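Missing here is one protein chain; the remaining ones are kept as they sit in the complex.
Labels A and B are assigned to the chains in the order they are written; within every chain, residues are numbered from 1.
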Amino acid sequence: MTETISGTGTSAATRPVVPVLEAHGLVKRYGNVTAINGADFELHPAEVLAVIGDNGAGKSSLIKVLAGAVVPDSGELRMDGQPVSFRTTRDARAHGIETVYQDLAVIPALDIASNVYLGREIRRKGFMGSVLRRLDMPAMRKDSADHLADLRIGIKSVSQAVETLSGGQRQGVAVVRSATFGRRVIIMDEPTAALGVRESGQVVDLIKQLRDRGLPVVLISHDMPHVFEVADRIHVHRLGQRAAVVRPSERTMSEVVALMTGATEPTERERAGGS
Amino acid sequence: MTGTPTAQRMAEAPPARRVTLAGVLRQPLLGPLAALIIAIVVFSIITDSFLRPQNLSLILQQSVVIGILAVGQTLIILTGGIDLSIGAVAVLGTIVMARTNDASGSFLALLVVLVLCALIGAVNGGLVTSLRLPPFIVTLGTFTILYATTQLVAGSATYQVPDGPLTVLGETFRIGGFVTTYGVVAMVLVYAVAWYALSQTAGGKHVYAVGGSPEAARLSGIRSNRVLMSVYVLTGVIAAIAAWAALGRIPNADPNAYQNANLETITAVVIGGTSLFGGRGSVLGTLVGTLIVGVLRNGLTQAGVDNLYQNIATGVLVIAAVALDQLARRRNR
């Protein structure tokens, strides 16, 4: 990789870059319903790529394929140009892809540290860990607290249950979790849909921080102002396909909405993927 | 930069926390524990006989079978399920134990029942995971099957079990002035192991996760079916231990015994603050719940209160406990 990215989203990268994560010709059918109809997808290094689309456009299915939660009928996935295939979310996670789900991200009754490390718990060293399988809660708490502090999420104790947190704080925990383990890509599915204005703002800040650290973020959202505030590029999904990729600097919100609903035709460059 | 913490941040992190008494007593356990203590205090005041060591030992002994079974019930309820067959598994266990004891010796009898009960658990778990049937329906079905099977195996007779390894959990020993049975020790051990597994291992966290939010658990890469399966098999094993303890308590295997055990375990679990909706609760709560029921029954008898009033008291407590759970859930919405 030779490309350097300024990170503010306004740099007009003209030379081709190797996408961190890309998909070509994805198809997924459920019986007679075609959820994904030959969709393409490209995520560049250190960018925030917003994925927007009307309800039923198939963006959830697309995201689930990228996260390993759905196996496509055909099409190919690549990371750094190399073909990969995900049978489960575990496979995707093994490749460093972490997903933050809208409402299902956390287990309410478990404490924050346990949530952050859910499914990837750290065991103690030696006999206690290997034979008695005892968790290293102090280590998990300490690391979780560090990550929360890194992302400036104001939670005092990581041993409190997630259900005692506000909606924004819960989403923060989910983001911390993905940031802790997401080495390559972070996908966020409607992270602000259930949140108030102030809390949504916190999540948008989190997304910016992740990008500033060099982690590319895929953001699925209905919230146009947020999308325009944070996205470097916008992937418009329509009828199970990528209809266009636009730059927020080149289009207005109403134009993007028109693209989304099919009222406007994209330019040739936008149709081809934008770059 | 990745998410790995730097040494500097580690230095800023709060000091490592340990398992403390306060931690153990945190949150949902507080209510039931306070109820237990107050009940003990009240009965100590209004009766002369309640606080005698031998009477307290009695309450423990009376709690052993239901107490052990309630651990299995807690595990299953934590996963969001419910086990209506757990008592029937134990009763079948006692009958098979008594019959194989005659034929092939005590240790083999214990082994046979252990394997049998684990297998029944595996059948329950298999139906729940592979066919995606509701645990309520699955265990209702196995309960009916097991009840009939028990009658068939028993030939509708009861079996006296001679003193030996099968009744050893009923034997007493003395600690200072306190005489108790090995069954009580077995119960305490089962609780200790279950508490450790649930709170100190990844498997335990996954049980909470699967019960608290199945979808989130799946998306977190937890193999829910594997978690459920091990919980059901483990519950079978626990039922076998309860069967052993039951023969210690009453050395007579009776196909008609423990018909209410399923409901009594649910009562203990619910009074102990574990949510019937799954994902919330603890085995320590269940221990307290079991003891509350035992203390109420014993204490009210000491106070000369008739049976029916004792049942009313237990019923009120169950409803109160569930209402509190609902209240807690609503608050956290």
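Basically, a contact is a pair of C-beta atoms (placed from the backbone, for glycine too) under 8 Å apart; a residue touches a chain by one contact, two chains touch by 3 or more.
In this text, contacts and distances are computed from a predicted model.
The chain absent from the displayed complex carries the UniProt protein name "Substrate-binding domain-containing protein", chosen from "Cytochrome c oxidase subunit 2", "NADH-quinone oxidoreductase subunit H", "FtsX-like permease family protein" or "Substrate-binding domain-containing protein". The residue touching the chain not shown here, chosen from B:35, B:92, B:166 or B:209, is B:35.
Within the full complex, the residue among B:130, B:144 or B:256 touching the omitted chain is B:256.
The residue touching the chain not shown here, chosen from A:74, A:130 or A:157, is A:157.
The chain not shown here touches chain B at positions 14, 17, 20, 22-23, 26-28, 30-35, 38-39, 42-43, 46-47, 49, 52, 54-55, 58, 61-62, 65, 156-158, 160, 246, 249-252, 254-260, 292, 296-313, 316-317, 320-321, 324, 327-328, 331.
We take it that only the chains that are shown with their structure count from here on.
Separation between the centroids of chain A and chain B, computed from CA atoms only, is 42 Å. Of all residues in chain A, only 69, 88-90, 93, 99, 101, 104-110, 114, 118-121, 123, 132-135, 137-139, 141-143, 145-147, 149-150, 159, 161, 163-164, 179-183, 213-214 touch chain B in the complex they form.
Residue ranges on chain B touching chain A, taken from their complex, read 1-3, 5, 9-10, 12-14, 16-18, 23, 27, 196, 200-203, 205-206, 208-209, 212-213, 215-222, 279-280, 332.
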